[in-house]
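Read through the structure below, which is laid out as structure tokens, and then see the notes.
One chain of protein is taken out of this complex; the other chains stay put.
Labels A, B and C are assigned to the chains in the order they are written; within every chain, residues are numbered from 1.
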């Protein structure tokens, strides 16, 4: 039986730039292999995600790649896919079971831990010991990745740095809520030391709030409020280079997608299992990871790393690929 | 506990008691004992007592706003009295719900009776006790029973038809049949004949008589004193929420009745038309509309022309077409010699044509707006081009009050809180404020009391003295005869003939109508 | 001419079915898979979960109110059913009963709010939906409750040959709804109450109870939907159905159910459900960039209502 030339993709949201990059990466990868691309968007509804999977599987694509809205409900569908002979690859959010040919994910919890450690380190620098106050303006908890980041960040501070006060307030993945919450907190706490945003998407709102209240100062200024975030998006790259953000922890959406496709093409379509063990690829900035065995199958976890002024120009950062190679801007205009 | 909760609890308790014990046969069917009810500061019912004998037809009389409908609602269980008791067949039903009172044979046909437009006629008649088989609605039996009911009340319509497709008069008949159907002990009819044609009124009165023979009693509310005198055996007159008089109806003269109701003498207004030729105000030429035409008709300055014909045969349709509420398919209308655009009510009003609807609630007033606003609706006195001039509105209220004796708390009162007759006066006032060249009046005194009726007749006459031309529809031949200069008779959408001023008697008008009905 | 009119009326009354055919053919041209047996199964399965919600909303539309808590209710009652099995080891039949009962109780509470406390149904049920979804979020901490029980999951996953059995549930439920609404006194009371509340009261119908009943029925169906969703998806999560509400309200209207109450047939509700499902499935299958799917979906629904508006105009001739 001849292999289909259609690569299927299902994303939980499309309204945020990060997911656009995931989709674009797959589209380009498919193109480079001479394959066609079909993509669907569940728009935050896990029932819609299941329906999309069913419809996509109906067309018997070459393989189906998806970012899970929820780690459980797609498990039965991986079995259906297997029975239909369609390999499944998961990116970003893996499943807790089922038969997935290859998964590539990011240690979201660890990225939260790193942000917490960095915040503690900067506060120690400021006060001589780890103390002060930090606002964690966390995102929607229905998103697994954001939930893990929040837990990593807050649990680290709570358990290791008891003198740092955490002001934990949600923004529900809404720009206007992020702006409102940061504004209110700035007014409430003239002494606020640090702000952590769970994703770069909402750093603009934090900056806007600080700017409006005339409390936006560059790193190094005595009135500077420590600002940390996660993703290392093109925007963050600019801020890092300009010294406007203290730390940004990188994930690598382009790598997720490209690696999953490579693994599927290289092993799964040839009837082999994806081998576990160390994974090395110089194409990506982080270079080394490990493919481990997980309940859903082989799982490559990409280690988080800091985007810094020093490494910012490395062309392998996804932000540089997006802006310099793809010529895609996060901000239009 | 709130009132309504108490109702429900009470209801459940009493319904378990089994069949209602029959009352002593000679006692009154209904006793209203010292009932009080107030909505605002002034009581609407101020210690009302009355009793209705078995098989009696009890006329309930009073001016607009006297409290008749309120009393009916209190008796039927729609509203609750502040104090006082209602006894039905000797049993105190004051704390029972409407449904429980219905079960005991008490029915009300309310002034603004309503139907289920989207349900069939059959369901309208039999709800909520639809015939069932094996627990499910037995549609065949339902239509059989409904058909029998319709037949026995001489209403020729299929019980399967959608009730909303009936015309206004048939809807009323449907509501009446529903009220009188079944085992009724006492039926309250609140202005059952308002807007009905003479023959239908006669029909209704015959049913009522026939039902009393079976022992049913009635409370009969009407502003037509002749009906009351013809039908009723006893009466009560309400004035300002108090009983002003009561007794046996036989001894009442027409004048005496009017005096009891209004508290003073009512001079019957009789218009003196002039036979002199009048310059035309409105000239209708070859006007066609859905279901009628072509119509040619000219009405002169100060002339009142009566339109006679069956429902759906032309008169109402002609008025509604002129008013811009029905589309004209061809023909033209001249007002004061100039062609008038009549595509919408706005255009007609701009051309000087003003229409008074017979459907006060559906098409007349905006219930949630004030009296002042309803008087100025669509004709706002303005300042600076966009803002409403409040003093202009208040001036209009003052004029309406003076001209028509409107009973109200103040100009900012919501119109829905006025009694029906007073609402009617406000609608007429709105038209008169427009200083129209042509007045189209469809039942101008519907639901209006005797005194106000004379007021309204005078206002219409005053308008004609200013040169206004009037087209009038009135189901009451007497009203017609007193006002009009001539009558045109419609048949199948066209003008069949016209009766000139000479020999224009009540009988001639009634005959013109009934002749058509027989053929 | 009479025939002409009747023919016209027939066409207008059945415009939703015509649209279903037109849209299906269109989707079939764009992707031949759409007209395959596999996709028919797909359409019917998706129509089952949506269709029960559509019925739920419709019961309240018939009385001239609206229940926007159905999606919150379905997730909440699904969660309670799942907990019954996980925490208390309930047998799956008990869990189904618990799910449906929970839905019914929530519906009855909505009915009490609207009918007895006179709260505005649109806002009260919207807030109730928010509350219920919030409760699920709080209770599950955004984790998915997995349904391990095979009995509970049977309805959503079993097949006869290659045919899933879910659509059987759809047709049974719609048939039952038809019988109840067209042939039971209770159903006729709903129509009467929705058509003219005052007249219904005057006719001796216990209007408050009828209104409460409509909401309870809506809740019952939302609970049933909760069972069907959980059974179909193999679990319950707070994100289930979050984009469904719009469609559950649009479908009855497209199928001719009046938002003013008193009007609407079960067949129309089914038609509305199928039309929306055909649009959704069509959009899942045609290869348009996901960026434009939402826009096209909105345009399609607009189109369907525009076509339906011909029917409305026909009925309301001459009014403004």
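By our rule, a residue touches a chain if its C-beta (ideal position, glycine included) is under 8 Å from a C-beta of that chain, and two chains touch if they have at least 3 such contacts.
Quantities reported herein were computed from a predicted structural model and do not represent experimental measurements.
**Q** Using the definition of touch stated at the top, determine which of C:132, C:145 or C:236 touches the missing chain.
**A** C:132
**Q** Even though one chain is hidden, which residues of subunit B still touch it in the full complex?
**A** For subunit B, the residues touching the absent chain are 40-41, 78-80, 323, 325, 344-346, 348-350, 355, 357, 362-369, 373, 377-380, 382, 386-388, 430.
**Q** Determine and list the subunit C residues touching the chain excluded from the picture.
**A** Looking at subunit C, the ones touching the missing chain are residues 113, 117-120, 122-124, 126-135, 137-138, 141-142, 197-198, 201, 207-208, 246, 249-250, 253-254, 259, 289, 291-299, 301-302, 305-306, 308-309, 312-313, 316, 319-320.
**Q** Tell me which stretches of subunit A touch the chain missing from the display.
**A** On the side of subunit A, residues 14-17, 19-20, 138, 140-141, 167-170, 172-177, 179-181, 183-184, 187-188, 204-205, 208, 211-212, 329-333 touch the unshown chain.
The rule we apply is simple: only the chains that are shown with their structure count from here on.
**Q** So with touch defined the way it is at the top, what topology do the chains form here? Options are line, ring, star, complete, other.
**A** Topology of touching chains reads as a line.
**Q** For subunit B and subunit C, what's the span in angstrom between their mean Cα positions?
**A** Centre-to-centre distance between subunit B and subunit C: 43 Å.
**Q** Find the geometric centre of each of subunit A and subunit B from their Cα atoms only, then give the gap between the two centres in Å, rounded to an integer.
**A** 72
**Q** Quick check on subunit A: which residues sit in contact with 2+ other chains?
**A** Residue numbers touching two or more other chains: none in subunit A.
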